[in-house]
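Dumping the structure here so I can ask a few things about it.
Missing here: one protein chain of the complex. Every other protein chain is in place.
First chain written, first letter: the chains are A and B, and each begins at residue 1.
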Amino acid sequence: MLSLIRAVIGRDLRLAMRRQADIVAATFFFIIVVSLFPLGVGPEPDQLRRLAPGVLWVAALLATMLSLPRLFADDHRDGTLEQLALAPQPLALIVLGKVIAHWLVAGLPLVVLAPVLGVQFDLAGDALAVLTLSLLIGTPALSGIGAIGAALTLGVRGGGVLLSLLVLPLYIPVLIFGAGAVDATVTGLGAQAHLSLLGALALGGVFFAPWPTAAALRVALE
Amino acid sequence: MRNKLINWFRYASPQTFYPLAGRMIPWFWGLAAIFGVAGLFIGFLLAPTDAQQGEGYRIIFLHVPASWMSMFIYLVMAFWAATGLAFNTRLSGMMASALAPTGALFAFLSLWTGALWGKPMWGTWWVWDARLTSELILLFLYIGFIALQAAIDDPRRADKAGAILALVGVVNIPIIYFSVQWWNTLHQGASVSLTRAPSMAAMMLWGMLLCALACWMYSIAVALMRVRVIMLERERHTDWVRALLRGKA
Partner (left out) sequence: MIHWNSLAEFLAMGRHGPYVWGSLLVMALLMVAEPMLLLQGRKRLIARLRRQHRAEAAERGQASAGDRSMANGSND
């Protein structure tokens, strides 16, 4: 079981490495969106500190979504997905592997970049740490929930926009607890509760979302 | 028991359900009209003035039924989605698609009446209160469902994809509601208190219940009308639709 997941992850990572432009584009999108905000709302440090958690988290949501349409589309086009669906192993496990690979490719760069971008917003050290930690815990949930949307819109016209329409409302709890954790640190309340809830969401997103995703993939393959 | 099951599946076929729905629609319209007139009569003409909110509270007779229906319809939609996935009946998916626009309508009306209620009571059209925010998200979920089904050409696939989305949504609604409430208590910036007076006169309660019943009957009538249109469209190549359309020349 684990070896299957590992094989899927390895394969997806190798494929992603061949198309590094995609990863780079989504990452730069994240950087640019975050950097635009101070230009839009003004450079006052107090205000920027207050906005930082929300801005960084919303940008992370959007950047994750940008890479979601590719999650199954390539495998669908070349017929790999049909092979995988026919395999004796449960499709949900394969989906789990793909979700983890997606997170490594799309989520992890955001986590790494977040502290640097947080400095732009004059966040203090502890807030930066919590921001990074919250993204580390929360982005897997984004990949997991997003996979449902990616599977539902597979091969559908206008899939990209539709995907964001379906997925963004489902991202709201992650956004609330993720940005809330940083907010709580900034105001001195402690982020423990937020981070625990975020962890629960991430576990739910990563381990339950593959089942509806697999069901949606089977529908798309019919 | 077995007999009953067969009966149910008999009605689950579009061919038998179509005329049945046609016969039921006028009854539900009638009930909606009776309940609506009675509810509005009580709410707008008989009910006393609210001690705290003055006359503006009468929006409650519109707002609360609309909010209830918007949530209830989503649950019913998810129920049809689940039966559609479990038993693979054609009717279930059609019912889910028929309900979604009406649910979205009520979600919108709930927001609209809520804004018009909020302005005189709290001095603002919109507050990021847990209930208002959740209602807005519910509207987004409806729109996502409708958009997904509209984007898929094959009706069977649209039904199944919509069903999965509806079920994911229904699992998420409590999580979303809880998180929005948590978020709201942390951001107690607004000074308005949204807790309404719990002591509601019996007459107000009756007016509200009757209005809610009217909205319920309306939803059934409209959903049946829409499901009939969907049936005609989807089953246009079948003999029964051909025969039906010839008969009505």
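Here, a residue touches a chain if its C-beta (ideal position, glycine included) is under 8 Å from a C-beta of that chain, and two chains touch if they have at least 3 such contacts.
All values derive from a computational prediction rather than experimental measurement.
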Partner chains on view for the chain not depicted: B
Candidates B:71, B:109, B:141 or B:176 - the one touching the absent chain: B:109
Where the unshown chain meets chain B, residue by residue: 18-19, 22-23, 44-49, 54-56, 58-59, 62-63, 66, 101-102, 105, 108-109, 112-113, 116-117, 119-120, 218, 221-222, 225-226, 228-229, 232-233, 236, 241-249
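Following the convention adopted for this analysis, only the chains that are shown with their structure count from here on.
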Distance between chain centroids, defined by C-alpha means - chain A, chain B (Å): 32
Touch list for chain B against partner chain A, complex: 85, 137, 140-141, 143-144, 147-148, 151-152, 156-157, 160-161, 164-165, 167-169, 172, 175-176, 178-180, 182-183, 186
Touching residues on chain A, where the partner in the complex is chain B: 148, 152-153, 156-159, 162, 165-166, 168-170, 172-173, 176-177, 180, 183-184, 197, 201, 212, 215-216, 219-220, 222
